[in-house]
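Apart from one protein chain that is not included, each protein chain of the complex appears where it belongs.
Labels run A, B and C following the written order; every chain starts at residue 1.
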Amino acid sequence: MTASQELDRAVRGELDSLVDLYQDLHAHPELSFAEHRTAATVARHAASYGYDVTSGVGRTGVVAVLDHGEGPTVLLRADFDALPVTERTGLPYASRTAGVMHACGHDLHVTCLLGALKLLADARERWRGRIVAVFQPAEEVGEGARAMIDDGLFDRFGTPDVVLGQHVAPLAVGMVACHAGPAFAATDSLKVVMYGKGAHGSRPETSVDPVVMAAATVMRLQTVVSREVPAGETAVLTVGSLRAGTVDNIIPDEAELRLSIRTYDEDIRTRMRAAVERIVRGEALVAGAEREPEFTALDAFPVLVNDEAAVARTMGAVAGVLGDGQVIDPGPVTGSEDVGLFGTAAKAPVCYWLFGGCDAEVYAAAAAGGTLDRDVPSNHSPLFAPLAAPAVTTGVTAMTAAALEWLGRPGGTAESI
Amino acid sequence: MTASQELDRAVRGELDSLVDLYQDLHAHPELSFAEHRTAATVARHAASYGYDVTSGVGRTGVVAVLDHGEGPTVLLRADFDALPVTERTGLPYASRTAGVMHACGHDLHVTCLLGALKLLADARERWRGRIVAVFQPAEEVGEGARAMIDDGLFDRFGTPDVVLGQHVAPLAVGMVACHAGPAFAATDSLKVVMYGKGAHGSRPETSVDPVVMAAATVMRLQTVVSREVPAGETAVLTVGSLRAGTVDNIIPDEAELRLSIRTYDEDIRTRMRAAVERIVRGEALVAGAEREPEFTALDAFPVLVNDEAAVARTMGAVAGVLGDGQVIDPGPVTGSEDVGLFGTAAKAPVCYWLFGGCDAEVYAAAAAGGTLDRDVPSNHSPLFAPLAAPAVTTGVTAMTAAALEWLGRPGGTAESI
Amino acid sequence: MTASQELDRAVRGELDSLVDLYQDLHAHPELSFAEHRTAATVARHAASYGYDVTSGVGRTGVVAVLDHGEGPTVLLRADFDALPVTERTGLPYASRTAGVMHACGHDLHVTCLLGALKLLADARERWRGRIVAVFQPAEEVGEGARAMIDDGLFDRFGTPDVVLGQHVAPLAVGMVACHAGPAFAATDSLKVVMYGKGAHGSRPETSVDPVVMAAATVMRLQTVVSREVPAGETAVLTVGSLRAGTVDNIIPDEAELRLSIRTYDEDIRTRMRAAVERIVRGEALVAGAEREPEFTALDAFPVLVNDEAAVARTMGAVAGVLGDGQVIDPGPVTGSEDVGLFGTAAKAPVCYWLFGGCDAEVYAAAAAGGTLDRDVPSNHSPLFAPLAAPAVTTGVTAMTAAALEWLGRPGGTAESI
Partner (left out) sequence: MTASQELDRAVRGELDSLVDLYQDLHAHPELSFAEHRTAATVARHAASYGYDVTSGVGRTGVVAVLDHGEGPTVLLRADFDALPVTERTGLPYASRTAGVMHACGHDLHVTCLLGALKLLADARERWRGRIVAVFQPAEEVGEGARAMIDDGLFDRFGTPDVVLGQHVAPLAVGMVACHAGPAFAATDSLKVVMYGKGAHGSRPETSVDPVVMAAATVMRLQTVVSREVPAGETAVLTVGSLRAGTVDNIIPDEAELRLSIRTYDEDIRTRMRAAVERIVRGEALVAGAEREPEFTALDAFPVLVNDEAAVARTMGAVAGVLGDGQVIDPGPVTGSEDVGLFGTAAKAPVCYWLFGGCDAEVYAAAAAGGTLDRDVPSNHSPLFAPLAAPAVTTGVTAMTAAALEWLGRPGGTAESI
């Protein structure tokens, strides 16, 4: 039996219980730093596999450690918070919490890492070293990795030799995508409050209307990418939220925008932030606002840089079990991730990859039509719905193979499960 | 002692307790059809003056009746609901309920009508007839008058010969303003939901962005008044609320607009409603939305028409006590009122006027600068703050004088308090 | 034969030649201050009726005087410039000058005044006094009346006791409309140049795009009327021209807007001019423009105020010949006219009215549908096409009757033609 076949059989043996676990997590999403039920579930499972579990690391984070002789320390990371999205998938295991949804697939990340931990524990005679499994809170707001590091993660659990992690994506199941070098964008998120002057809805002339002010600002912010960023640069500016007023007949006092700026280049980042501020301040002047807008920094993610050698080594191992054609280079993507902070803080190489959760035929049809992503609900959509069993299989397989690659061998030869 | 002096003395005798009542009502605002504490306060006071009180008319409305011999039936109306506004006046008696405020002065209407009821009861030997005091809920949403009428108001308490009411406004205290003919605008309020397609904030190309769709719609709706309504027509279109999304990094699925259309002319009303629908549907097409926007009718107020003869008679009486120069004609205003429904349903003439709540010097300075309303917080503003004692004095005086004018005389001669 | 019948017969006698004259003028429109052919035509006709003609008054203006004994001096005014509009009526006598059209009907004003001069000359035994017929250039740019006055109009030709004039409008033929008091709006016209920074169309990031800057400005200018002017005020802001760039692949350096502001109230006028400047300057800031926008005042018309007594007297005479139901009060209109300057400078009352040029059935149908002006091409439209013979009849009749009313009578009794 080849390594691939052996791993495949091991995964299949755990699949039913992992899918149950996934559906339970999916039905019980929790927002950033409020992942109490999720943390307890993680701790219970990891402990049952024989890991040494510590909860409350970086507020709600969980660390599970398994030592097995001399060897490298390998950090395996899964994030576990959900999003303020109202699920509309109609799945039997859809979110039971109104307005909260695992729309980014972190439930799958947790499931796959727990599955890998189980397989690695079962096969511990085949490797040497130390597994540090990091279940991270609050990735969506860019604060969880920083919180765990600041809580003494490396002092308390050891400094890793490599940082490995993965994210589900609208790829076909069975596929993995990884880009060496700058791979995920930097993100700067802002809350902007624009101040008008409230009045009765029938007397706009006594108001400074913040609804119109905010609408004009949203329209003008479109020109940052369309006119101010060179076309060859990768950059996104999204106003994800605009909220002003409560009823139809009162002109409110203010409007609140929440926006995110994604870039790969520091100069472009500076330019875009300046453009946003110039436009927002200018639109307040145009409106005749008497009070300056206020800017509050929300999340900030740096660019995630995948180590070139680590990518080559890890993807080699993953391709060994999933098949050569199954590993692709997606180029840089516009999403952001704080997993890179573990690597930076530990001065260790990072390899972070995407794995597929989408039906292969649907994906192939979409990709063939040149309209990939038009028909496959993307992460953060209220319709985001990876295929449970095949996605779990892909993620557990990739993570286990990657971890084994970096752990030491008992007698110096390559091993498989 | 003249009638005016006598009334003035009577008002002064009640002023302290009325100001206390006003401040208590102001501190405890309640939203439309939830005016339970307010209704109880009203009922308690009116009963203590000797009125026959019925609660729960039209859900939360209160009717207080005082019969005193043969004579006309005079309906005196005060509305008593508050608004979803967060008060920012900093007054010691500011709202204690977060997000709710008497920003339209209905607390003052209640206080003044109760004050007038007290004075009229005290002076009952001077008039003959029947006072029907109507404390109406849910004026802000245009449903309260209809609810009380539908609950048998006239069958149960008598059909009035005249309908009288008043509203505080940013006029100088001591002043009253009343326009004969069409005096308050019709209002049609709509909720509009525009449907986009949610996605991760980093991948707008997989979305149909409802934030941009709504912003473009708000900008284009400005052209309804600026381009489609003849300049000589009185018309307002206000988008009072725009809400889309919750966080910076998720493109939401939809955006909700709440807007109101105010008109005096049926043709203009029809044209504006058609223009709003054309623009909203068109903007969804422009955005590439896959789902049609949805329109839900919210409030609808008809034009309020003041009876010419009733205005002349009532304002004559009011000018008799406040002074000739104190009563002005403001022309038609863009506010809306459902008080007219009582007149229409009862086939009785209506006289509805504005009374001043603003500091005379501040008002004079603002009016002289040609910028009235620029410096005086208007109704529905979170800073709306009538001057308590002078405003109560003005409102009680006007309402009492108006009611006496329409009630019968014991021996056929004019009477004063 | 009544006065009306007699006048009617006289008009019919001249009709064919007047319609020929009208069609000739219509085919040869000339822009403001370039009305050389028109002026020569006017001079030739007026001289042939026996008037004393002076050309070149106020550059291209023409004055025709007829003295006939002691009596009042009556100023009759027609404007005679055309517009930079490309005619699209398809009429056999359509403009033969590319890009220039009598789209405002000044050709009809000239024809009707010449017709009235002929009738008045023929009937000179019936009146006493002095007719000063003023054929004014450059009304469309608001400069002609001022130019003629500054050129010594009253010193050279006498100060009038009354100023009479008329304008064709989309009313039914046979109708006249006149409003006493403020009747035509003030207009302030501006040229605005917004400065961007040109670049190759492929590299917007090296530009400050003036096309986007101007577009955003146009959208935001809509809010002046929709949000900043009280709904009861009559005000219009039109951007009539926007020009930027020449080709698709060059981002130009600048954009030019031409706009007009129409108001009746001095405070609103001041507020709107300030709002336009605030918005234009603010939008340049929003765009990151390095150079301030430039504002150049173009035309400026004051409010035209019709004298109340003069309107009553004049319209009484006009109703006498056209029929009582044929004279209406249209209320204040948003058009502008510089004819009022003659009255102001001469300290004489002004009566300026509209006369109908539209098919009565078409007009009635449009008015009945509540959509008047939607189906009848309005002045300044490339499709503007008054009905020649009936419009000439209406205008000659009204002008002749009005002039006769104000001229003296030979023996003190009223006369007719």
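The rule we apply is simple: contacts are C-beta pairs under 8 Å (C-beta built on N, C-alpha and C of every residue); 3 or more make two chains touch, one makes a residue touch a chain.
Just so it is clear, the structure is predicted and the values come from calculations on it, not from any experiment.
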item: Hidden partner chain, touching residue among B:283, B:307 or B:337; value: B:283
item: Contact residue for the chain not shown (choose from C:14, C:79, C:107 or C:140); value: C:140
item: Touch criterion as defined above, residue of B:111, B:136, B:166 or B:207 at the omitted chain; value: B:207
item: Touching residue (missing chain; options B:73, B:95, B:223 or B:306); value: B:223
item: Omitted-chain contact residue, chosen from C:111, C:222, C:306 or C:326; value: C:222
item: Interface with the unshown chain - residue positions in chain A; value: 219, 222-227, 230-232, 234-237, 262, 267, 270, 331-334, 370-371, 373
item: Missing-partner contacts on chain C, residue numbers; value: 83-85, 88, 103-104, 140, 185, 187, 189-191, 197-207, 209, 211-212, 214-219, 222, 236, 238-253, 255, 258-260, 262, 298-299, 333-336, 373-374, 378-383
item: Touch list for chain B against the chain that is not drawn; value: 202-205, 207, 209, 212, 216, 219-220, 223, 226-231, 275, 278-279, 281-283, 285-288
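Please note the rule applied: only the chains that are shown with their structure count from here on.
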item: Centroid-based (C-alpha) most distant chain relative to chain B; value: A
item: Chain whose averaged C-alpha position falls nearest the assembly-wide average; value: B
item: Interface residue overlap between copies chain A and chain C, same or different (over half shared); value: same
item: Distance between chain centroids, defined by C-alpha means - chain A, chain B (Å); value: 51
item: Centre-of-Cα separation between chain C and chain A, whole angstrom; value: 67
item: Numbers and ranges of chain A residues touching at least 2 other chains; value: 202-205, 207, 209, 212, 216, 219
